[in-house]
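Every protein chain except one is present and positioned as in the full complex.
Chains: A and B, in written order; residue numbering restarts at 1 for each.
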Amino acid sequence: MTLFKKKKKKSLSEYSTGELILFRFRKNKLAMIGVFMFLAVTLFILAAPLIRPYSMVYKQDIVNKLQGPGEGRIFGTDELGRDLLARILYGGRISLFCSLAIIGIAFFTGAIIGGAAGYFGGKVDTFLMRIVDMLMSVPSALLAMAIITALGNGVWKLVLALSIGQIARFARMVRSSVLTLRNMEYVEAAKCFGSSSLRIILKHILPNGIGPIVVSATLTLGAVILSISSMGYLGLGVASPTPEWGTIISENKVNIQYYPYLGVIPGICIMLTVMSVNFIGDGLRDAFDPKSKN
Amino acid sequence: MTEKKKESEYLLEVKDLHVQYNTDDAIVYAVNGLNLSLKRGEKLGLVGETGAGKTTLALSILQLLPKRVGQIASGSIKYQGEELLGKPDSYMLGLRGRRISMIFQDPMTSLNPTKSVGDQVFEVLHLHFPNLSKAEKEAKVDQMLQMVGIPSSRKGEYPHQFSGGMKQRIVIAMALIAEPELLLADEPTTALDVTIQAQILELMKRLKDEFNSAVVLITHDLGVVAEFCDNVSVIYNGRVVEYGSVEKIFGSNAKHPYTEGLINCLPSLAIDEARLKPIGGHMVDPRHLIQGCCFADRCQHCMPICKTEPPVMHEKDGHMILCHLYDKTEEAK
Partner (left out) sequence: MNEPLVEGVNLCKYFKTPRGLLHAVEDVNFRIYEGKTLGVVGESGCGKSTLGRTVLRLQQATSGSVLYKGEDILKFSKHEMHKVQRNMQMIFQDPYSSLDPRMSIRGLITEPLQVIGGRTQSISSEAIKEKVDAIMEMCGLPSHYSNLYPHELDGGMRQRVGLARSMVLDPKFIVCDEPVSALDVSIQAQILNLLMDLQEQHSLSYMFITHDLAVVKHISDAIMVMYMGQVVEYAPSKVLFDNPMHPYTRALLNSIPTIDLARRNRERITIRGEVSSPINPAPGCRFAPRCPYATEACKVSHKLEEVAPGHLVSCTKGAR
């Protein structure tokens, strides 16, 4: 990973645009803290089977219920005696996987819609943007809730429901980016030697416009994690006994008053992940902006 | 002010100015020992290409360099005998717009798109003459707009409703309404069509006579300088390489090789040429300080001494040339 390679000091103007962006990103301490935090969280989650076997997620042990953090039980147990650490580790997989999938799907779909609308203009633009307007007119949380209620609970249904709410934002961002870029003279030059519209969009417009959109996607990731958790807290999407950070808080809400660790620990996990992603997003945004302090 | 002001011969005097930009990457030596003197009512042209340091000079006079990065390393800038460097912001605020005004290249970005043009001109007047009555100020604004050729019926319109040439006229109105003694014009007509440019230059000449302001016209266009200015300073690598009256610069045979190069590479309207004569090489990298003459590696007349010793300014009848070619003539005297 180029992030960790030590670079020889060249004059700033000799770096390519991509390298410059990475360079500025690496200089940003908060962004790098975010990267490490996020990597640490991801590593833990991926290493789950090494820390706790999957069976412990559902294994009830009523005798040892509601035991606080202590030896053998790093995070303690919930009211059914299930090991909290196991539930947090495997629950994190769902939280992270879902949020990445949601961003990915929303980004991809939004880019196609926004790209086509921006590049072709006219009736295509009007038609596509009215669809986007319709999507935007419903608050995304309500939309997601409505879809889940209709389709029922489940991981993929949750992903679908929350993706739809995010498409509109990406479509509009990509469209506005494309609108600016399609008037660039290098796009006209590409038309001169016969480039097809698809080639122009993929080779010239998207690479140049992608910056601010990637930043937005990273920052949205944090919001999406929170949405999943909120949905889970409301009992929608991922439902008990399937572990997920928000669902864990929800299923333990009765006991939180006297056993606060049941709420605080998953809460901290959510907070750390969202914070780290926000730091990364901020860092990316500053790195992409050539006029930033760096 | 209780102290007596010495009546200086010169309105503006810049001596040995050094200005640099301290970027993360490197230090950019924008102005390297620049000298300039301007009398009241004089029209001076500052000619040079991109990166010569002309805009930096103008911004330095008004102390408008970017705060964190721009630094006046040494030298002196005297206005009416008063040293400007070291003066507090409050003093400069009183100077800008009132005694020294500046107009910039792009009229599109010089005007506030959310205020009417009348309001913008009014604002300048109000800032410097707050004690006039509203009616008096309005009358002055009308008069000024009329003078630049904008009918007062259009006072309430917004900048986007005007063409480029008209926007520049409005900018000129804003610059001159407080009747400054010095107008710094940074490429005022570069973004305009040639017929509009002719109109604007005509206007500037008329107004200059009306208010007896001095004008420093910064441009890369030699023709504009020849037609508008009294004297010319040719700038290269942050210093004046030649100075003289327009007649001397464009008329006499003695020239700095850079000036000669600039004149020669222009396609001529009078003569038919098969090929143009560009100046070879590249503009000097302002991040490096040059030993010897800054123009040496592009100069057709380069001699060994040019690479090691920086040249001295030679003067003859008010015509100054910074070049070793003229060393001998000096010694002969």
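Following the convention adopted for this analysis, a residue touches a chain if its C-beta (ideal position, glycine included) is under 8 Å from a C-beta of that chain, and two chains touch if they have at least 3 such contacts.
The structure displayed is predicted, hence computed values, not measured ones.
Visitor: Considering the whole complex, which of A:A40, A:A189, A:V254 or A:I268 touches the chain not shown?
Guide: Final answer for the missing-chain contact: A:A189.
Visitor: For the full complex, which residue in B:E82, B:D221, B:D297 or B:D327 touches the chain that was left out?
Guide: Once the missing chain is taken into account, the touching residue is B:D221.
Visitor: When the complex is taken as a whole, what residues of chain B touch the one chain not shown?
Guide: 49-50, 163-166, 193-199, 201-202, 220-228, 246-247, 250-251, 261-263, 265-270, 272-273, 275-279, 282-283
Visitor: For review purposes, identify every residue of chain A that touches the missing chain, sorted by number.
Guide: 13-14, 16-18, 184-186, 188-195, 199, 204, 207-208
What we mean here is this: only the chains that are shown with their structure count from here on.
Visitor: Where the centres are mean C-alpha positions, what is the separation of chain A from chain B, in Å?
Guide: 53
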